[in-house]
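For this depiction, one protein chain was excluded, whereas all remaining protein chains were kept in their positions.
We just call them A, B, C, D and E in the order they show up, numbering each chain from 1.
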């Protein structure tokens, strides 16, 4: 129903360089959905207003949602929202990623019938975008703040992604609980990661010691992939598998 | 020590149609346990009083416990308790289920020595009963409220049960962490689900795409059961198994 | 850079009998790290001051950190901090364990570059030390209080360790999410447990029904070890394995 | 616009004996006002829904509002709401008083343009109704609970009314800040008390030692009335006055 | 030590039209004070950083401070901060007033040794600036939101200023507790109001019924001024006075 961002298309690029000018179909969808649901469920109407309808772009809506979920007395929501807005409004990559991820959730999770459900209710989406912010902070040299965020993300969402890991866009992080992604892992675009996936080290290595996941791969629930190995583009790792060696592209791996 | 509800027995039916009239052995047990522990541990005495002893039935005690655990600024405890009481006092099925589940926890989890421990301390029980409420709301057409509850249940308990899933009674949901049950899954009566179990889709299907678990089955820790397949009555799925095909009744499946 | 406690060395013993007299290298390191990071990241400076620099020993710093993370309206942080300080200041075993565990985290988790990161940001460390306190309370006969703590630990950290379980020292509990350790389990010194490990029962036994893990063993992510069996010293259980029989010392078990 | 309760009229009596049967004009007005304002100010729509529109009578709406304002970790909102509902649903006097007081606020405070403003925004009304509940508890012999409530009312609203004091109905307690009413004071119907009024003792007496205020009197801001004296019906005490002797009915007293 | 804004001076005007360009001496002072105190009192360093040093102008610092003090579950700090920033960044009058008031506090309250103390610790300043925001909202037609704010201001600060009242700038509101200013009151520039002052109605009038206070007047503690009367420029009303008639300019009134 809503236009789809095609990766690298000029439309996507234009929208993302200046969302308000070129139109922002995902943001428009989110607002329309929130408006419709606020009417049906008055108990949530102010939540929908405060989270979506009172904001002027997806970035600020997302900052609001995440700040209220991650706050604790150490990092008040009012502090987090400033940090998050700063990061998101000034990083064109993250602005594109949050949209491509929303598209991935709606397109690839049959239970996610609306963009706004990812934004508002799915901790897979919440933890992924929180990681993206921690990742920017880590790269800016604010490592301790990034670790403090990782710590809260792990407590609140039970998702533990090291802020130094590199994760592409168009990611589906379904359900989220138990996901662990290590410090030197790399995840390509359009990858799907189910609950309980580990991209870990073997415990015998230092330095670059975590998996590299190729674009479009699908990692099933509870799959454990260890060591500095490569999972090829479009490969599928069956749920519960233990993978310790390279996996060829487009292969279905099950162990 | 306390009478056991036998499914379908006239005693169970009488109790559940009018717990206060016919006597309510589980509720009586919970109160006696709370009274005894309040004396031994004064630091918890008001908690026990507020959670158990100040209420006149198990339903209201449970609403109180769940509302205080799931509240956030979007859904205050005082709002949740009204919603929960409404659902529980008006749904005879849920009133029976919360008792049969309590019996399942006490009967089948050796560490759960008292009914009140399920009610007060076990997040497996908390997340199961919270799902039951979300399920009723979903069936009443309040889908967004049900999703908002699912979202909180997943954050607070790390248990992710889609409110549309159908789950029988006399269920043991042990430890809970990481459990995922998809939208079209069906779980029969007297099933036991250990931590980390997934009843998921294969990712290739739409519509009715999740497993159907027969009565009395036991799903071991981390078992992953995918697709619209049947696990027969009384089957046992070993921990960590990946199940992609039908499992015959009473079979021990290990993969 | 900092002296290492060697288990059983006279230095370790001296430090632990009277940390302030003999010098306490881990506590000194934690303070130096906190001081340095407070300067670099002002948004966290008061957190670092309140959590570390305002205290006179590691025990009180840890009580402060855990009390603020585990508090809820039933057990206020101000109550928990008293209980935690009481337990920790009066139990020489726990005082030694929290140091040996800190050393294990820094020594065996390559992402944990500083002792203070374990203390402040790693929920594996938080949940382990919270269990240690619950364990002492359980042994003092305060079982319900111990269960209430276990319940909060499971909610906040998604780690479920029965307070009656016996766990040695020098433990690395990496990431933590999904870990389950049953009532009669025993874990030796210097064991490493990755996320999602289960030390559970088979469901057919009562009484002493959980695994005994030998010193120095390594249990990979999602490994499920069931029943009253022994995993020998230095054994390695591969990620995702299901172990139902004894494992010989120093063996690599994969199933 | 809405029918006025005339004290002692048969209409008022009928309404108050069974509000839902006879119609409840104040409750109808409150709901209409809330509905209209929820549309105009979406940021408050859920607050209005939760506080007013989701309830079926004024008593429950008021319990909800007060419980959320007075809660602290000692007395959770979910506990208070039960206590408040119990008191209000079972005490026909308090059910009449909360309506007559609402009428007094709307009728005699020119800034209070709507009944719902008293219910939702005026701490004079909030503290008066909270006192009424504490008074019932005191008379039931639950003195310490009544004192604990008085303590919270004094902290939250800066209004200190002893729960043993006797206060009539149709009361306007304007602004509220600083009001003090002592243990043996009696206040008649339709009295107006401005901010900072004291009905205190002289410090030299014990037993019955506080003022008796006649029906319809008006006590100006900061008026201090001390000792077991009588202020006659309809008397007006000028702001800032110190009154130590009886005041005749309908007299304007200024000192 | 810092330049003083002279009302109407070209310097003041320039600063206020574009604080960052022309220099903003009060904001510079606030930052210098916060920096110096953060070093001396580490327990407050993050508070000072979050409240002052992390912001780029006085407006945002003040929004942060007020939002965190006034928040409740109805109006989250993250919502309030957006509303407050919107009002303050777009209203040149309020930007000038918050500076002139800060100058009044530092200049006229001998205990207020620093600008930052008004901003951070004085509820007279907090309640005055909160009123200014409510006043703008009221004038924008958002009356219910303004009332909800007034309600919180009265609860949190025990200061009750009707959002429709008109208050000039360079105001000292010392201590604050008990202050009441009615709907149609007008207060000129450079007025000082001590604690417990009432600018109220006589109860006999409707419409324009509250006092008009001339520029530079001083209203002593507990002074009660009632009715649509004028207190002339530079008049002084003694503490505890009741004023019911016009007061000539520069007169010392005591009753």
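A few notes on this one:
Heads up, the rule we're going with is that contacts are C-beta pairs under 8 Å (C-beta built on N, C-alpha and C of every residue); 3 or more make two chains touch, one makes a residue touch a chain.
What you see is a predicted model, and the numbers here were worked out from it, not measured in a lab.
Screening B:36, B:54 or B:202 for touch with the missing chain picks out B:54.
Among the residues D:55, D:162 or D:175, only D:162 touches the chain that is left out of the figure. In the full complex, subunit E makes contact with the omitted chain through residues 37, 40-41, 43-44, 47, 68-69, 108, 110-111, 117, 120-123, 156-158, 175-178, 192, 194-196, 218, 220-222, 238-241, 254. Take subunit D: the residues that touch the chain left off the picture are 73-75, 79, 83, 142, 144-145, 147-148, 150-151, 154-155, 158, 160, 162, 177-178, 180, 182-183, 196, 198, 200-201, 203, 206, 209, 222, 224, 226, 240-242.
Subunit C residues in contact with the hidden partner, per the touch definition given at the top, are 50, 54, 64, 67-68, 76-79, 81-82.
The working rule: only the chains that are shown with their structure count from here on.
Contact count check for C-D and A-D (C-beta pairs in contact): higher for A-D.
The chain pair from A-D, A-E or B-C that repeats the C-E interface, sharing more than half of its contact pairs by residue number, is A-D. Work out the mean CA point of subunit A and of subunit B, and you get 30 Å between them. Residue numbers of subunit E whose C-beta contacts span two or more other chains: 50, 54, 73, 76, 79.
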